[in-house]
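All protein chains of the complex are present and in place, except for one that has been dropped.
Going by the order they are written in, the chains are A, B, C, D and E; count residues from 1 in each one.
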Amino acid sequence: MSGPLVEQGFDLMLYGMGTVVVFLSLLVVATWAMSTVINRWFPDKPVEQALKPSTSIPPQVPEKTLRIIKDAIAQHRQR
Amino acid sequence: MSGPLVEQGFDLMLYGMGTVVVFLSLLVVATWAMSTVINRWFPDKPVEQALKPSTSIPPQVPEKTLRIIKDAIAQHRQR
Amino acid sequence: MSGPLVEQGFDLMLYGMGTVVVFLSLLVVATWAMSTVINRWFPDKPVEQALKPSTSIPPQVPEKTLRIIKDAIAQHRQR
Amino acid sequence: MEQLVALWTSSGIAQLSVGQFSMMLVGLGLLYLAIRKGFEPLLLVPIAVGTLLVNIPGAGLDAAPIYDAAGHMTSPGGMMYYIYEIGIASGMFPLIIFMGVGAMTDFGPLLANPKTLLLGAAAQFGIFATVLGAVSFSALGIFDFSIQDASSIGIIGGADGPTAIFVTSKLSPEILGAVAVAAYSYMALVPIIQPPIMRALTSPEERAIKMEQLRPVSKTEKIVFPLLLLLLVALFLPSAAPLIGMFIFGNLMRESGVVERLSFTAQNSLINIVTIFLGLGVGSKMSADKFLNWETLGILGLGAVAFCIGTASGVILAKIMNKYSSTPINPLIGSAGVSAVPMAARVSNKIGMEANPHNHLLMHAMGPNVAGVIGSAIAAGVMITMVGNL
Amino acid sequence: MEQLVALWTSSGIAQLSVGQFSMMLVGLGLLYLAIRKGFEPLLLVPIAVGTLLVNIPGAGLDAAPIYDAAGHMTSPGGMMYYIYEIGIASGMFPLIIFMGVGAMTDFGPLLANPKTLLLGAAAQFGIFATVLGAVSFSALGIFDFSIQDASSIGIIGGADGPTAIFVTSKLSPEILGAVAVAAYSYMALVPIIQPPIMRALTSPEERAIKMEQLRPVSKTEKIVFPLLLLLLVALFLPSAAPLIGMFIFGNLMRESGVVERLSFTAQNSLINIVTIFLGLGVGSKMSADKFLNWETLGILGLGAVAFCIGTASGVILAKIMNKYSSTPINPLIGSAGVSAVPMAARVSNKIGMEANPHNHLLMHAMGPNVAGVIGSAIAAGVMITMVGNL
Partner (left out) sequence: MEQLVALWTSSGIAQLSVGQFSMMLVGLGLLYLAIRKGFEPLLLVPIAVGTLLVNIPGAGLDAAPIYDAAGHMTSPGGMMYYIYEIGIASGMFPLIIFMGVGAMTDFGPLLANPKTLLLGAAAQFGIFATVLGAVSFSALGIFDFSIQDASSIGIIGGADGPTAIFVTSKLSPEILGAVAVAAYSYMALVPIIQPPIMRALTSPEERAIKMEQLRPVSKTEKIVFPLLLLLLVALFLPSAAPLIGMFIFGNLMRESGVVERLSFTAQNSLINIVTIFLGLGVGSKMSADKFLNWETLGILGLGAVAFCIGTASGVILAKIMNKYSSTPINPLIGSAGVSAVPMAARVSNKIGMEANPHNHLLMHAMGPNVAGVIGSAIAAGVMITMVGNL
C-alpha cells in the first residue's frame, strides 16, 4: 500500500496540515498584536459603539418600513 | 380548407386536449388516493400545523426586523 | 498648444455644452407647456393623490410583514 | 460643422420612422392602460417602457454585440439584448416567475375538492380550438401563421403570463411581444370578458347554487401533492417538467415550512427583480417590424377568442358535472378554470353573489383556478413536444 | 520538498510587487475614508475590497477564462472577471443603479420651478472645460490623455457615479478605477469643495435671498414628465437613451403608484445587490499597472477642477437668472446643479441658513440637483456619440 497516489496524499496531509497550523498560529500572534496595539493606542468605547449600528440604518429603509408598518397596523386593527 | 397545416392543427387539438384531460383525470384519481392514504394512515392536526409557519420564521429575519421596527417606531414617536 | 487633439476638445466643448443647454432649454419649455396643459385640462387633487401610494402597497407584502411584525412584537415582549 | 452633421444624423428626428413613432404610441397606450386602467401593471409597465426604449432610433438598446474576424468584441451590444438572450431565450425568467407564483399558490381548495381539476382541463379547450382557428386562417390565406405561431397564439387562452412567454420564446420568438401583451391585457380584462359568457350559459337558479363547505386539508397533503404532480409529469409528460417543476419547487418551499427565508425571497425580491427584467425583455420584441403588421391584429383577435372559448368550456363542463355529481357544483366556478389567478375566481364569486348574496364561491373557484395553471402548463408541454422540433 | 517550493513560489510574499503592495495601501486608504470619514461608503467599501482582492498576487480573481485550441475551457477564470465583463462592460450595472436612483428621485421641486433645469445645464460646463484642460495637458506633453480619456475625466465633474462609470466603461475602461474613485470621493467632498467657491462668488445679501414657496405639483405632472423627457431624448439625443431611459423607468415605477412592489425592490434589494457587484467590478480595474502612474494624478487633479468649475458655473448662472427673473432666485441653489444628490442641495441649504437662519433653500435646491443628473446624462450621450466611435 504505497505508490505515487498515497505519496501525494501524504504530501498533501503534511504540507496542508502544516500550512493550516502555521497560518493560524501566525494569525493568533498577529491578532494578539493587533488587539494590543488597538487597545493601547486606538481604544474606543465598546458599549457606545455596540449600540450604534441599530440607529445607523439608512433612512430609506425605515421610511418605507415605517409606512408599511403603519399600514399593517391599520389593517390589523380593521380586522 | 384543409391541407397539412390544418391537419397539424387538428392533430394538436386532438392529442393536446386528450393529454390534458387524461393527465388531469389521472391527477384527480391520484390526488384522491393520496388524500385517502394520508388522512387514514398519516393524519396530522391541521389546526396546529396551520399556525406553525408563523412562528418558524428563521430567527435572523425577525432579529433584524425587530430592530428596524423599534427604530421605526422610535422615529415615528419623535415626529 | 493646438493640434487635432485640442481641436477635438474644443469641438466637444462647443457641441457638447451647446447640446446640453439647448436640450435642457427645450425641456424647460416643454415642461412648462405640459404643466399648463395638465393643470388646465387634466387637473387632479394633489393632496388626495399624495396620500394614495401609502395604501396601495400590494396586499402580499403587508400580509407577510404583518405576520413578521406580530411575531417580532411577541418575541420582544417575551424578553 | 462635421460634428453638427454627425449629431444631427445621429439624432432621433432624422432617423425616426413612422413605424417607430407608432410603436411609441403603442407603448404610451400600454402605459395608459396599466397606470390609469390598472391592466396588470406589474408586467405592462415594464413592457411598455421596453417598447418605448427599443423603438428609439439609434439608441441600440437591443443591438447584438459585434465581433471582428479574430473573435474580439468590437461593440458590447445593448442592455436589452442581454436581458432577452440570457433571461428569456434560455427560458429562465418565466421559470423563475413561475417558481414565485408556485410559492404564492395555495393548493388547499383544490385538494379539498380534486374533481375541480377537470374544470381546469376543460378550460384549456380554448387553447387548442384557437390553434385550429389560427391555422385555418392561414389555410384561407388571411394570415400567415405557422403551426408554431398558432400554438403560441392559442396559449394566450391559457391566461398565464409566464407560460405564454415560455412557450412563445421557444416556438415563435418573433411574435413574443404581441402574445405577451395580449395575454396580460386579456387577463386584466377577465372581469369584462367573462361575465356575459357566464350569464349566457347559466340560468339564475344554477348561478344561485350553494356549494358544500370545503373540508380542511392537512399539511402532509399539501406537501405530498406537489411531489405527486411532479411524479406524474415525470412519468407522462417530461416536456412539461421545466414549468411544472419550478412551479412545484416554489410551492414546496411554501408548504414545507422549513425554508421560509427562501419562500419569502421567491415571492418578493426575486420575483420582483425578474419581473422588471422580463418586462423589459419582452418589450425588446416590440419593435415596429415585429409588431406593426396584419398578423398582430390576428393574434389579438384570436387571443380574445381563446379566452372566450376557454371560459365557455369551463362553464359547460361544470354544468355537466353538476348533473352527475353527488354534491352540488355551481357552474360559475367553471370559468375560473382558465386561470388568471385570482381574478377569474373573484369574477365567479361576484357573479354568484349577484344571484344569491349569501353565496360565497371564492374558495370553491380557487380549485379550478389553480387547476387552470397546471392545465396550461401541461398544454404547453404537449405543444413544445409536438411542434417544437418541426 | 518540491511541494514546499511550489507552495512558496505560489505564496504572496514571493510574488508581491511593489506596485501591488502600494495598491493594497490605496485600498486600505479608501476603506479608511469610507468607514472613518464617511466618504460614500456604499460604493467605496466594495471598491476598496475589490482593490485589495485584485492586487493579491497569484489569486487570479480577475483572470480571464482560458480555452484550448479546440475551444474547450481549461480554466474558468476568476469571479471579478465575470463581474466586470457581464455587469460593467455591458453597461448593465450602472444602468440598473440609475434605475434605482430614478425610483428614489422626486421631480416635484423641479416641476414646480422648471427654469432651475438651466442651472443643471450650466453646471455641466465643468465637464467640458475639464475635457479641454485634459487635452491641453496632452498637447503640452505633460499627460498622455486621448480624447476618450479626456471625456471620461470630464464626466467626473458630472458628480454622478453611475453616469461616470457608464461613460468610462465605454470610452476608456483602463482608467475606470481612477475615474470612479475620483467621482465618488469628490461627491463625498462636496461639503468641503463647494462652500468656499459659493461664498467667493456671492455677497451676503444674495445668500440671504428668500425664494417663493414652491407650488404643489399634481400626480399627473409627475407621471407625464418622465415620458416627456424620454420623448425629447428619443427625438434629439438617442445615445443618451440608455441612461435617461432607465432613469425614467425607475421614476415611472415610483410615480405611477401601481407597481409599488417593483419600485420598492428597485430601491432596495436590487440596487443593493448591484452596488455590491459594481463596486467589486470597478475594483477589478484598480490593479497596479492601471492605477499607479502619472496619469492617475492628472485624473484626480482634473476631476477636482471639474467639480469646482461646475459649481462656479451654476452659481454664476443663478446670479444672472436672479437679475432677470420676476421671482427672486438665491444664487446658492446654482451650485446644486452639479448633482451629487442630495449632498449638494444640503450644502446650498446650509450656506443659505448661515446668511439667514430662516432661509430654507433645501427644496429649491432639489430642482437644480436632479436637473444636474439629467444634464450629466445628456452630456454623457453627446460624448458617446462624438468620441465613442473615433
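Keep in mind that, in the parts below, a contact is a pair of C-beta atoms (placed from the backbone, for glycine too) under 8 Å apart; a residue touches a chain by one contact, two chains touch by 3 or more.
All values derive from a computational prediction rather than experimental measurement.
Student: Of E:Gln124, E:Thr220 or E:Asn268, which residue touches the hidden chain?
Tutor: Of the listed residues, the one touching the omitted chain is E:Asn268.
Student: Using the document's definition of touch, tell me which of D:Leu25, D:Met73, D:Leu227 or D:Leu297 contacts the absent chain.
Tutor: D:Leu227
Student: What does the interface between subunit E and the hidden chain look like in terms of residue numbers?
Tutor: That gives, for subunit E, the contact residues 3, 6-7, 10-13, 15-16, 24, 28, 31, 34-35, 38, 41-42, 45-46, 49, 52-53, 55-59, 61, 76-79, 82, 268-269, 272-273, 275-276, 280.
Student: Residue by residue, what part of subunit A touches the chain that was omitted?
Tutor: Counting only subunit A, the missing chain is touched by 1-3, 5-6, 8-13, 15-17, 19-21, 23-28, 30-32, 34-35, 38-39, 42-44, 46-47, 49-50, 52-53, 56-58, 60-61.
Student: Which subunit D residues would touch the chain omitted from the figure, given the whole complex?
Tutor: On the subunit D side, contact with the omitted chain comes from 89-92, 95, 99, 223, 227, 230-231, 233-239, 241-242, 245-246, 248-249, 252-253, 256-259, 261-262, 264-266, 268-270, 382, 385-386.
Note that in this section only the chains that are shown with their structure count from here on.
Student: How would you label the subunit D and subunit E contact, same or different, if same means the shared numbers make up over half of all numbers there?
Tutor: different
Student: Could you name the chain whose CA centroid falls nearest to the centroid of all protein CA atoms?
Tutor: C
Student: Work out the mean Cα position per chain and let me know which chain is farthest from subunit E.
Tutor: The chain farthest from subunit E, judged by C-alpha centres, is B.
Student: Going by the average position of its CA atoms, which chain sits the greatest distance from subunit D?
Tutor: A
Student: List the centre-to-centre spacing of subunit B and subunit D in whole Å, with centres computed as mean CA coordinates.
Tutor: Using C-alpha averages as centres, the distance is 17 Å.
Student: Whole-Å distance, subunit D centre to subunit E centre, using C-alpha means?
Tutor: Whole-Å distance between the two chain centres: 39.
Student: Taking each residue of subunit A in turn, which ones touch at least two of the other chains?
Tutor: 61, 69-70
Student: Residues of subunit E that contact two or more other chains, please.
Tutor: 236-237, 257-258, 261, 264, 268, 382, 386
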